[in-house]
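Note that one protein chain is taken out, while the other chains of the complex remain in position.
By letter and in written order, the chains are A and B; residue numbering begins at 1 in each of them.
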Amino acid sequence: MDYTTEATTFKSPPVTAPERPNYLNAGYTLRSWLLTLDHKRIAILYLISVSIFFALGSLFAMMVRLELLTPSGDLLQPDTYNRMFTMHGIIMVFFFLIPAIPAVLGNFLLPIMIGAKDLAFPKLNLASWYVYNLGGAFTLWALIHGGVDTGWTFYTPFSTTYSNTHVIAVALGVFINGFSTIFTGLNFIVTVHRMRAPGMTWFRLPLFIWSMYATSLIIVLGTPVIAITLLLVAAERLLHLGIFDPKLGGDPVLFQHLFWFYSHPAVYIMILPAMGVISELVAAFSRKRIFGYRIVAFASIAIAVLGFLVWGHHMFVSGQSIYAATVFSVLSMLVAIPSAVKVFNWTATLYEGSVSYETPMLYALGFIGLFTIGGLTGVMVATLGFDVHVHDTYFIVAHFHYVMVGGTIMAYLGGLHYWWPKMTGRLYNSFLSRISAMLVFVGFNLTFFPQFILGYLGMPRRYWAYPPEFQVLNVLSSAGASVLGLGFILPLCYFGYSLFKGRRSIDNPWGAVGLEWDTTSPPPTFNFDVIPVVTHGPYEYNPEQVHRVTHPEEAAVV
Amino acid sequence: MSSVAADPHAVHAHAQHHPSLAHQFDNLDQQRESSTLGMWIFLVTEIMFFGGLFTAYVIYRSQFSAAFQAASHHLNVIMGGANTAVLILSSLTMAMAIWAAQVNRRKLIVVFLILTMLLGATFLGVKYFEYKEKFTHHLVPGPNFEFDGPDPQHAQIFFSLYFIMTGLHALHMIIGIGVLTWLAVLSWKGRFNSEYHNPLECAGLYWHFVDIVWIFLFPLLYLLGAHAH
Partner (left out) sequence: MSEHVSSPRFYFLIFAALIVLTGVTVWVAEIDLGAANDVVALTIAVTKALLVMIFFMHLRHSTRLTVLTALAGFFWLAILILITMSDYVSRGVILPVPGK
């Protein structure tokens, strides 16, 4: 593969045949976008919203890392620092990580991948975007008025009684946002059950669909519990009820049970879609079906189910019974098994595959490595005896950033890079995109690997000052964060450029197999000119029969 | 087993496009099954939503049963029991409204929907009097709470849960009545018949669910202290 010629995509689009009707040019008015029922347009609306919140959440991360450059608290007041990490967590978890892959890639691809015209409930889909923004508005209002300082975990009685920040507004913002997620999950479940094309049996579905389905199960079963919990926090704060306040006879550990019952499965809401993306990327860029398809499909369901049984591992030092803690510890190790199985299967897919290193694959390979580290450290902290030492230290912070950033965000970026030509009909500069991927990978590791060491050495999390002996590692971490930030900013530039000046893509620029690649790039409003009849399974890669795009010039429309 | 969703005979189905068939569906059966499944999934989210409150209730009751029993004794079993009967009757009228649609009796749909709404309003009326009574007896959690018993702190928690659980339930009833009002108007206009009445079916599911929540709330909240005279 000749990489050097790829830098030629800075040319303006050549004179081409007139643009075919597709979902993007079917109406240019604001109204046609804001009142759309097309799942693809809703996906683009979500792309804009989640990107804005991601940028906002990153700003808070930047403030945290700036403060932590020096051991003493010299940049921010301690209360302000508390608000920084809290808003970073709340925005990233609820307004980016949970919705990103399902609402952007899931919304866009799910109907197409199953051969349907749209989701089961298009109006509900549009409603979910508006509800997302409504929840965001509450949170932004609170942000403007000083934010919240409770940690994204809202532990009581601080959040209910002692905090002097706008807890109720943020709690309501997250509560409302939860409905947005529930609407999406509900829509996905009904769509997958009832709207598959003729011949699309369950075991012919791409693994991305299995992941979205498993994710949706978690969403509908778990999200309502955090909804009621936050409602109780708001009620207690407003009416001084005492349900979670020990001074009034309440039980703060009960809050933690209710909170983590959702918030642990929530992490699987964040990672399962990512794993689904990785399955698609690994198959496409090894030109091979995923090894052990059925096992990977069942593993997704297993993760969803088992994920509901382990929440107490967040409460090992909260005063839980030691017997409950032990059982939670064992179950937490069990849930690692299906995740590990997936990593083995992706690796086995790569073996003797025809691997190529385009940008999406770089992200996928990065994911496999970083998720493995995140997952293994997850097993470490699932171990009760170990966790009591590293709980609430930077070890935990590093662990979850490895899975959420090294995992979910890498997969999200990989998916965006893979399906960008499909969604927009444009190609992006693949030299810049590869540089970006490298920056993300290097920057990420530089930011978070030192944090494992810091945590192990005893540096607590959520502290605004630390002992001077931890400074070198903190400086490394903050330096890494700058590199990582650059890696996130670059895609904004070349993706943005590609929308206006990028070369137009052919329908299947990667030579991949899947229903989404059988339709045009961008797809027509109703996805297919003729609803396909499916006669074979996914990932039917045959090097002789399927034409492989070997030269980037071939990916562009002439 | 209908694992394949689309109608293989979709070619001629397109020619008989039913006015109530949404564009993303191939036929009315698929649409009906989808909306029923979707509504049940929503009800599952409601089960988990109320479920968090039931969990809190179970935990506190198991730990402070004496205080909870004493507190529960202050609830009016007659009013609660009457309300239970009212809601069960409203479930009957709701089921009858759907039956009326199934047998194409347009006016009866409206009659039964209105009856259901009236019964719902009755329920809310009784609740209003119950709440007023609590307020008079200083049993509303907050600065005016007074409880003469050995464990007023946990009795207050009982009342916090009582108000939140029944309040949330009442809110669901109010929303339900609102939805039924709109459906009654649509029914009057002849929108529903034996071929298409999905919104009625979905509203019915919602209404019955709200009834089921009360079926559990009543014994847990009201009958706990019934024998503690």
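In this text, a residue touches a chain if its C-beta (ideal position, glycine included) is under 8 Å from a C-beta of that chain, and two chains touch if they have at least 3 such contacts.
Because the structure is predicted, anything quoted here is derived from the model rather than measured.
Asks: Which listed residue (B:Val44, B:Ala70, B:Leu168 or B:Ala184) would be found touching the missing chain in the intact complex?
Replies: B:Val44
Asks: Tell me which residue among A:Gln320, A:Ser505 or A:Thr519 touches the hidden chain in the full complex.
Replies: Going through A:Gln320, A:Ser505 or A:Thr519 one by one, A:Gln320 is the residue touching the chain not shown.
Asks: With respect to the chain omitted from the figure, which of A:Tyr46, A:Phe95, A:Phe188 or A:Phe308 is a touching residue?
Replies: Result: among the candidates, A:Phe308 touches the missing chain.
Asks: Thinking of the whole complex, not just what is shown, which of B:Tyr128, B:Trp182 or B:Phe216 touches the missing chain?
Replies: The missing chain is touched by B:Phe216.
Asks: Which residues does subunit B use to touch the chain missing from this display?
Replies: 2, 28-29, 32-33, 36-37, 40-41, 43-44, 47-48, 51-52, 54-55, 58-59, 62-63, 77, 81, 84-85, 88-89, 91-92, 94-96, 99, 102-103, 194-195, 201, 204-205, 208-209, 211-212, 215-216, 218-220, 223, 226-227
Asks: Which parts of subunit A are in contact with the chain that was left out?
Replies: 193, 221, 225, 253-254, 257-258, 261, 308-309, 312, 320-321, 323-324, 327
The rule we apply is simple: only the chains that are shown with their structure count from here on.
Asks: Using mean CA coordinates as chain centres, what's the subunit A-subunit B distance in Å?
Replies: 35
Asks: How about subunit B: which of its residues touch subunit A in the complex?
Replies: Checking each residue of subunit B against subunit A gives 3-6, 8, 10, 22-25, 30, 33-34, 37-38, 41-42, 44-53, 55-56, 59-60, 64, 141-143, 153-154, 156-157, 160-161, 164.
Asks: Quick check: in the complex, which residue numbers of subunit A touch subunit B?
Replies: 115-122, 182, 186-187, 189-190, 193-202, 220-225, 227-229, 232, 235, 239-243, 248-251, 254, 257-258, 531
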